[in-house]
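Apart from one protein chain that is not included, each protein chain of the complex appears where it belongs.
Each chain gets a letter, A, B and C, in the order it is written, and its residues are counted from 1.
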Amino acid sequence: MQTFVILAGWALLAALLARQGMKAAASSAPQAAPFLGGGTPDSHAWQRYHFRPYTMALVFIAFEMEMMFMYPWAVVFVSEGLTALAEMGMFLAILSVGILYGWREGVFRWE
Amino acid sequence: MIAGLVLAVLATLAFGALLAVALDGRLAILAAQGARQRVETEAPDRLNRDLAPAWYLALAAIGLSVVPFAEGAALIDSPVGIVVWGSCEALIVVTVFLHGWSPNAPFPLIGAYRYAAIGLPVLLPSMFVLIAAALPAESLSFVAIVDSQRELWNVIRQPLGLPLFCIVALALTLRGPMDYADAADIATGTSAEESGPARVLWDIARAAMLVSVSAIAATVFLGGPLGPVLPGPVWLWLKIAGLMALFVLGGRRIARTTPSRMLSILWVILLPLSFLHLAISGVLAL
Amino acid sequence: MGMSPLARLALRAPVPVFAAIGPGRQADVERLLARRGLRRALTPRDAAVLLLAGDLPPDAMEPLGRVHDQVPRPRRILRWTDRTETGDAVADRLATAWRGLCGGEDGDDDLQPDAPSNAWRGVGPHGQGGTGMMGGTPYGRPMAMTGLDIRDGLQLDRYTARLGPFAPMLPPGLVLELTLQGDVICDAGVVCPPFAQPADADAPVLCSARMLALLGLEDAARRVIRGGRPGALWLRGAVPRGLGRIEGGGDARERLAGYLAGTPAALAVPPLPELLSGLEWAEAMLVLASLPPSSILRATRLREAA
Partner (left out) sequence: MTDLIVSLLAAFAAWTGWRVFRVDSMVRASFSLMLSFVAVGGIGVVLSAPYIGIATIFMMAVEMMVMAIFMVMFMMNPAGLNPMVMVHQHRISIAAGLLAATGLGVAILSTPLPSNPVPAEAPVVAQLGHELLGPSMLIFETAGVTLLATMIGAVILSSRRGRFGAADEGARPPGLDPGGPPAGRRPESGGGHHHHGGHS
């Protein structure tokens, strides 16, 4: 209960500061044009943006999901002892293969 | 008790942010910016433009709320504190992305995507480092992590941890070698179309986040409020200030490589290093 | 009534200057803006004073107007056309203008007419200026359309824009027409060559400062221009090996090392489109900064003659 009030409180406080503490933005048309050092764009900047490391993003998702298993593991690591070390070592070894494969295929760069 | 902790968080954030801006030598600059016109771009996403700096600030406050100011006294004493902080980190990536997306302009957009590409994999070393710190504490709570450092601080027990976390901290606060969102080659990136108070608020939020990240680092590696003679909060504040100075000064003096190269470095060098760090910490904790 | 503490603090801020550099003045401006008390803004949104140095050719007047109008109000444009005027005098004029703006003086008005690039208000089924999913000019501009990528062949949007002549990351005067997919340059064309600059602009100190600024080391860049050492770590290592390799001129990393050691570079630069297309944005800007302005000018002139 208390946690929720605190979290919501911080978010609300910050949002109020941002919305109330600032003058409304207003601009004439030439002022609003995107900055290109005096140049002009042909189109809106919003586009089907070619995010280059997309394969990395997919590998990252899988890896991140795996990391979620490690938090509960960390808590019982000392009490479970070698079992925990061995099991997590095996788990990480399996996933390292994925990272190695991705590295070999060169996905951790701009595609 | 709770009111005191709320006040402590607020005061730490406010004075810490002031200190961070002063360390950057930008107090006068922000004061001057605040009075200027706030420009609006063509067809922006107004809601996200206004809220992105607010969320950044709120995440800084939430991050600082899980930090114990005295032994056993955190505003949010969560049993899963490091996961709460991890979620804050993930939401920071979202927030910085939104900041760059919302103006509908080319340079902010490039900055936003660049930050997403670097900010996401930066989470991995961060998680490894925090999990390693949780091993000897046998708990995910920051209170327990502080408690586990009574004899030996983690900065000595797990020597790779703080250096790795420094890189994470620079990325989360958009600083120096890890400032891929607001870089010079894209005319200050996600902030390129912001002026006046909006720019000031973003800078303040960045400064507040620096306080928060330093507080986390101080808690995890430098024993948080532990220390002789002086009361706990004072020790914490001293450690926070020291780390802030380290991040500000270090950030200014290390060059930033291209994003593609940094991505490779993150996965090919820093991730294996974090593996190694966890393995060493694990063996030592047994 | 006295000034508020905040306003007094604001007066002590370095003057935020956006530099529009004309022919022959690049070195002067770069040295000027490395002074204490002045701050080079990388975007007009961060500036209050627009410094116009040199006499612009007529075709650069419209871009100047665009950049001028993007500076938030109140703003001031300052001209530095007289070559004999010293840096001290200009710095004083900048500071006076800034104090005036902080003191509540009205700034300059827009130079460009207040009209959107395409009429859109009330046009189309929703009044947003567009039609269908991708058609029309919603809010005054069309949307980008798809095309083949040069790297992975994905058919995603191509964003075409002209950049310059006052883009802080390009040599002054250079206008490039770039087509981007993501942040990779798919096509590059030179619309205007850079302004001619005296040999002083090729000084190793200034060339290394330009690269340092792109590496995120603005302080180090200032120190170098003022005659100091960069005082930063991982300088050469941060520039990827083999980037922007030119026959007889080494790669960008070697050029940076040369500038830091004080050796000027004289290179035969291939045409810019060849040099830039296929590079990522950060790489392309590093490559451009690693070339002395005179050789970029020669490379673009060569292309015009051909």
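As a convention for this text, contacts are C-beta pairs under 8 Å (C-beta built on N, C-alpha and C of every residue); 3 or more make two chains touch, one makes a residue touch a chain.
Keep in mind it's a predicted model, so treat the numbers as computed, not measured.
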Missing chain: touched chains present in the view: A, B, C
Which residue of C:Leu156, C:Ala220 or C:Leu260 touches the chain not shown here: C:Leu156
Selected residue (touches chain absent from view) among C:Met134, C:Leu148, C:Ala199 or C:Ala266: C:Met134
Contact with the hidden chain (one of B:Gly4, B:Gly25 or B:Pro79): B:Pro79
Contact set of chain C toward the excluded chain (per top definition): 124, 126, 128, 130-136, 138-139, 143, 151-153, 156
Hidden partner chain, residues of chain B it touches: 43, 45, 47-48, 78-80, 83-84, 86-87, 90-91, 93-94, 97-98, 101, 104, 113, 116, 120, 123, 138-140
Footprint left on chain A by the chain that the document does not show: 1, 3-4, 44, 46-51, 54-55, 57-66, 68-69, 71-77, 79-80, 83-84, 87, 90-91, 94-95, 97-99, 101-102, 104-107, 111
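The rule we apply is simple: only the chains that are shown with their structure count from here on.
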Overlap residues in chain C, where contacts from two or more other chains coincide: 43, 45, 70, 72, 116, 138-141, 159, 161, 167-169, 182-183, 280
Residues of chain B engaged with two or more neighbouring chains: 37-39, 42-43, 106-107, 113, 187, 192-193, 196, 259-260
Sites on chain B touched by chain C in the complex: 27-29, 31-39, 42-43, 106-107, 110, 113-114, 176-177, 179, 183-188, 191-196, 199, 252-261
Residues of chain C that touch chain A when the two form their complex: 20, 43-45, 60, 63-67, 69-70, 72, 110-117, 138-146, 149, 151-152, 154, 156-157, 159-170, 175, 181-184, 280
Chain A residues within the chain B interface of the complex: 2-3, 6-7, 10-11, 13-15, 17-19, 21-27, 31-37, 41, 44-46, 49, 51-53, 56-57, 60, 63-64, 67, 70-71, 74-79, 81-82, 85, 88-89, 92, 96, 99, 102-103, 108-110
